[in-house]
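Only a single protein chain was left out; the remaining protein chains are all shown in position.
As written, the chains take the letters A, B and C, and residue 1 is the first residue of each chain.
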Amino acid sequence: MKQPNRAIQFKSSNEVELLEKDYQEPNMDVAQLAHVEIFSPKPEESVDFFRRILGMDVVHQEGQSVYMRAYEDTYHNTLKITESFEAGLGHAAWRARSPHALLRRVEALEKTGLGLGWIEGDIGHGAAYQFQTPDGHKMEILWDVDYYMPPEEQHTVLLNRAQKRPDRGVPVRRLDHINLMNSDTKKNTDFLMDALGMRLTEKIVTDEGDVLGTWLSVSNIVHELAFMNDPSNAKGRLHHVCYWYGIPQNLFDVADLCKENNIHVELGPRKHSISQAFCLYVYEPGGNRIELFGDAGYLIFDPSWNPVIWSDLQTVSDRGVGAGFTESYWNYGTPDVKARVHMD
Amino acid sequence: MKQPNRAIQFKSSNEVELLEKDYQEPNMDVAQLAHVEIFSPKPEESVDFFRRILGMDVVHQEGQSVYMRAYEDTYHNTLKITESFEAGLGHAAWRARSPHALLRRVEALEKTGLGLGWIEGDIGHGAAYQFQTPDGHKMEILWDVDYYMPPEEQHTVLLNRAQKRPDRGVPVRRLDHINLMNSDTKKNTDFLMDALGMRLTEKIVTDEGDVLGTWLSVSNIVHELAFMNDPSNAKGRLHHVCYWYGIPQNLFDVADLCKENNIHVELGPRKHSISQAFCLYVYEPGGNRIELFGDAGYLIFDPSWNPVIWSDLQTVSDRGVGAGFTESYWNYGTPDVKARVHMD
Amino acid sequence: MKQPNRAIQFKSSNEVELLEKDYQEPNMDVAQLAHVEIFSPKPEESVDFFRRILGMDVVHQEGQSVYMRAYEDTYHNTLKITESFEAGLGHAAWRARSPHALLRRVEALEKTGLGLGWIEGDIGHGAAYQFQTPDGHKMEILWDVDYYMPPEEQHTVLLNRAQKRPDRGVPVRRLDHINLMNSDTKKNTDFLMDALGMRLTEKIVTDEGDVLGTWLSVSNIVHELAFMNDPSNAKGRLHHVCYWYGIPQNLFDVADLCKENNIHVELGPRKHSISQAFCLYVYEPGGNRIELFGDAGYLIFDPSWNPVIWSDLQTVSDRGVGAGFTESYWNYGTPDVKARVHMD
Partner (left out) sequence: MKQPNRAIQFKSSNEVELLEKDYQEPNMDVAQLAHVEIFSPKPEESVDFFRRILGMDVVHQEGQSVYMRAYEDTYHNTLKITESFEAGLGHAAWRARSPHALLRRVEALEKTGLGLGWIEGDIGHGAAYQFQTPDGHKMEILWDVDYYMPPEEQHTVLLNRAQKRPDRGVPVRRLDHINLMNSDTKKNTDFLMDALGMRLTEKIVTDEGDVLGTWLSVSNIVHELAFMNDPSNAKGRLHHVCYWYGIPQNLFDVADLCKENNIHVELGPRKHSISQAFCLYVYEPGGNRIELFGDAGYLIFDPSWNPVIWSDLQTVSDRGVGAGFTESYWNYGTPDVKARVHMD
């Protein structure tokens, strides 16, 4: 890391001079990942997995969709499981930092030509503006949300917790992030940085300049969203959705439970090099990869953070601790392209 | 939690109406707690504790001060230990989000009448504007910082880590927060919320309306600063400085090491109710209370977070897990008032 | 620890001389604590606690008794909960190392005058010889046991595990030990050492020679049974029954769950000085204190182990890590004497 030149020149105890007059202030308009919708061809089994193994609650059912939440999710729901003929991403939703911030972002999105327009809302939130990434991942941004109002039997003694800790499975605490496969990591990354103000925290770039993966954040965690190169010809695939424990040991507990219940454990527990997060990857019965985070990795408070640059996948794998990456990790996403081709 | 009214009214896919036109956008000008200075009447023993037990490095010595850092602190140093006749807080420093943000905050501070003026800088940072809280705790706010440049033997394989993990003690990873005792928690809290834009995340307020403690944040962690009522007549006392592990087990490891090395363990490991943080309190040899955080507690991403309100200390104590609070926890701070009176 | 004199004298590569000819070989006749029966005035709530919070299974019900097991208990059951007008110990059962070892112990027990005679067996085991301690705690010793035969849906992938890990609560793995209050710790300890061959591993003895507590083992763990002085006039009271996790973090998980479900958490998580075990104490709804062990503490392999001697309760408390002992810890046992007196 290079030492920054001084942006401010001391003159006296009463006076300084601003040298870097055109320093670009960071865009703080997007506050967080609010919820995710996934598609599942086996919705009952999927819901059973999130309920019985990950301890999440079903809070609403409507049409072909089931709405679920982790016990420390602040809002009404963070996961919408919609029945579909194949697994994949439904959409991901971002919450703006204020109503005005939302309108500013919508204005920026409209200029990109990738805006899809407003919707009235859904279970758990009000008006949302929908758009897509260059690769076609569907997203939305919103302000108005509903907080979760637990029934009597879910009242908790911990006032900073939205509801009582469940007595099922190894219960996850809250939604953490999503990881998307894509055909052009640089292009999709630039889109979200420009339109939403996301900040790049880490990336993998080869010596030839190919961007293999990016980690993007709107907060102090290393990422709410990552992009990975998709080696297939598919576009818009989901790599994984991640829920958070905050407690490393819970990953071993839930991995044990998954093994006992015929849930495919793909990778981990492992301590990542990128993000330093302690993680586990499993496939929910519908086929989507679910990541579980066992700790907070490292947090970034530095407002002038220089993105960390890794040069190849092998180094990224080797410098972590525990299980190395599998072939499937780099190739499998949902929808499962081979499966789809096969069906055609 | 009450459901918010809608701020935005859906009209059509092309149009919404902003209902809450005067929603106050949060002030994001302050990004983080940058460093802390403590006073110690036993500087050598203090430095030995932070070095040998907490695994921190000495990066500079000058005059009566020693500058130290944890291995994942981003900047040059986060702890300045200055020799003094009694323990206590030297000052706490905040980093602004941009040079412009710094100047905006200085303007606001000047209006409060509690500004002290600019200094040229110190080891590890450039120009800083100094001020004090209504109770007289000395603080500063700055933008220009120096990143840590590790010597060859401290180069790390983890590119997102500032230096190699030390092989001494149970090494802490980074500075987390400070807790200050004060004579009027409401007044000091309002000052930092108004002047710096800090956000209230949790508080203890009696049924009679007395504010016993507040937790204030400029980021996604529950607090960078807390205020607690000081039952003594002293002003400006330090309750504790906290460093972060992110790994719960490390608290038991370091508590074991402290017990073996005659370091007073006051409280914990304990899982707090407020902040849900896993914590340990010890006294460094100079007398200052040092907290160690074992995990990230819970993180707040909700930009419209309603502060959590606790009504009394007993509930706060009971709803945590593990060791309950001791008498000393509520009464002891540095300088140690009784000791000082005794010396007079 | 004093260096032992040599027991064997080297003469040549072909010859040694045995100096300590009358070294008393340890009695290995008792292999383990096999099961425990507790009384509960609220059997339904007790069973719900062990099932839903500790993840144990009900394997049999008969008359006023319910038989339960942890998922790594080897035999059919380890806990018998019998409805009674007050809480307390039903009995504790020891498994001998062989059929012959059982008969040798019975012969020794008969000589003490505290034998009660053979019973035909119970659910999960065959013929058992019953006896009582000088204080009247009922015990039995047996050889013939039934292994657990899990139904199809409980089949596990881990061949060294008796059944699938449950998806309820924070599931305990196996029975660990019992702790009994008594009126004369030295007398009751000597009885079990003489009659069963238990080995003393740690004890608390005041400078005046009063034995306040003893830890007794028949294996490599520090204790299967402990005796503590009962400050009341009662005899034969139960201090606690302990189940084992082997994983420290699980204690925080289950403490959280207990707090959320109105289960009284008396003490911990705490790292004991004696046994170095990581522990938690809660009261099951019937009133009996249940301990949960989070790790293996330390194990004793040394066959000439010198018992560790502590001189007072304060040192024992202070040299642990985490929550200190409460008043109730030293005084409360089941049956609850005050409650009983009150009812008379």
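Here is the rule we go by: a contact is a pair of C-beta atoms (placed from the backbone, for glycine too) under 8 Å apart; a residue touches a chain by one contact, two chains touch by 3 or more.
These numbers were taken from a predicted model, which means no experiment stands behind them.
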{"item": "Sole residue of C:Q64, C:T206 or C:N220 that reaches the chain not shown, by the stated touch rule", "value": "C:N220"}
{"item": "Per the touch definition above, residue among A:G197, A:P248 or A:G297 touching the missing chain", "value": "A:P248"}
{"item": "Contact footprint on chain B, counting only the chain that is left out", "value": "52-53, 156-158, 164-165, 167-169, 247-250, 252-253, 256-257, 259-261"}
{"item": "Absent-chain interface as seen on chain C, which is shown", "value": "1-4, 6-16, 18, 20, 23-26, 28, 31-33, 72, 74-75, 95-103, 117-121, 126-127, 143-149, 157-161, 173-174, 202, 219-222, 246-249, 273-276, 295-299, 301-305, 308-310, 319"}
{"item": "Residues in chain A touching the chain absent from view", "value": "248-249, 252, 255-256, 259, 265, 268-271, 278, 319, 321-324"}
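The rule is short, and it goes like this: only the chains that are shown with their structure count from here on.
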{"item": "Interchain centroid distance [CA atoms averaged], chain A/chain C, Å", "value": "47"}
{"item": "Centre-to-centre distance between chain C and chain B (centres being mean Cα positions), rounded to whole Å", "value": "45"}
{"item": "Where chain A touches two or more other chains at once, by residue number", "value": "157-158, 247-249"}
